[in-house]
Each structure stands twice: as structure tokens, then as C-alpha cells.
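Only one protein chain is missing; all other protein chains are in place.
== chain A ==
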Amino acid sequence: MAILSSSIARKVAMALSGLFLVLFLGQHFTINITSVIDPDTFNSWSHFMGHNILVQFILQPVLIFGVVFHFVMGLILEIRNNNARQISYKSFKGNKNSTWASRNMIISGAVILAFLGLHFYDFWFPEIIHKYVESNPLDATRYYPELLHKFESPVRTGLYCLAFVLLMLHLWHGFSSSFQSMGWNNKYSKGLRAFTQFYAIFIPLGFIFIALYLHFIQ
């Protein structure tokens, strides 16, 4: 199948996996913001997400696959792109014709990936151990105190905020770019771009606000 090895098919695959992760981010933010608004709701929704069979055994593996696929495909594209220009320019003024965010998706992506490592270490692995290794009894009130505990450290809070800034840059280019990759460029594109750029700022800023709020209320 020639389509699987073509540059356009790879870009479309990258775009689709990216859009899936963008949707997930919105869902993650919606749950997290409840920790600021109403901790009981946060506990309730977290408990649901942590114990619903559909979420745990279908959506979660699909999400992990989406993240790994997006990263691996991004790496493959980056290697191929670097190979397409083996001798670099002595002078290359990329800032004259494109944004830093658009040219450095691999850098912002790598930082987000490193952040995901920290995020998994902080939340996902302890959660898996708590539920499936230690088989602790159900406790629907433990999520908010655990969340607060993680944001006690100013270093960890700072790292989270830094990662969200890079996420902002990644989304700023990636979200609208995904529609272009899928062939969507028409009279509605200007409005769509405005929405994607609003989303790219609003969601990461929201995550930064949550991290800072949880840190400073302690």
C-alpha cells in the first residue's frame, strides 16, 4: 500500500493523532478545573474515570497508543526531514518567514514528552500500583488530597508550568496545522485558526492556573 509510506499519509496520520490528543486535553482540563471550583466534584469525576471499565480498559489504552503513535511518527518525520537537507545553510533566517513554534515542533514535543514522564511518575504509576498492585479498598475521597500533595513542591509546580508553556507553543502551530494537513483550507479557515489559537492559549493557561492555585493555597 503506497499510501502508508507516502509523505502526505504520514502527515494526515500525524494530524489525526494530534487532533485526538487535543480532544483529550480538553477533557482532562474539564476534570482538573473542578479541583479549583469544587473538590468534591473533582473526587467524584476522578473516581469515575479511575474505575469505569470503558475508560480504564478501552479509552486509556487507545490514549496511550495515540501518544506513542504521535511521538514515533513525529520522530520518523523529523529524521526524514533532516535527511532531506544534509548540508545546512551558513545563513538561514527562518524568523523572516515562519514562527519559532512552527519550526520547532520537535523541541516543544520533546519537552512535552519529558513532562509526560514526570506526569506518569506523579500520577499514573502510583494510581496503577494503588489499584491493581496493592489492591487497596475503594476510596472516592483520596484524589483531591493526593493532587494537593503533588503541588506542594515549588520545583514540581514550576516544571509543570514550563511544560504547559511549551504545550501552548506546540498547540499554537499543531492544532491549526492539522486541518491544513488533512486538506482543509477554505473560507472558514480563518475562523478555525482563530479558534485553534484561542484553544492553544486557553487550555495551557488554564492548566498553569490550576497548578499555581493548588500550590499557593497550601
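Keep in mind that, in the parts below, contacts are C-beta pairs under 8 Å (C-beta built on N, C-alpha and C of every residue); 3 or more make two chains touch, one makes a residue touch a chain; residues count from 1.
Throughout what follows, contacts and distances are computed from a predicted model.
Colleague: For the complex's missing chain, which UniProt name, "Lactate utilization protein B", "Succinate dehydrogenase/fumarate reductase iron-sulfur subunit", "Sugar ABC transporter permease" or "Multisubunit sodium/proton antiporter, MrpE subunit (TC 2.A.63.1)"?
Modeller: "Succinate dehydrogenase/fumarate reductase iron-sulfur subunit"
Colleague: Over the whole complex, note the residues of chain A touching the chain we left out.
Modeller: 2-3, 5-12, 77, 80-81, 83-94, 96-99, 102-103, 105, 173, 177, 180-186
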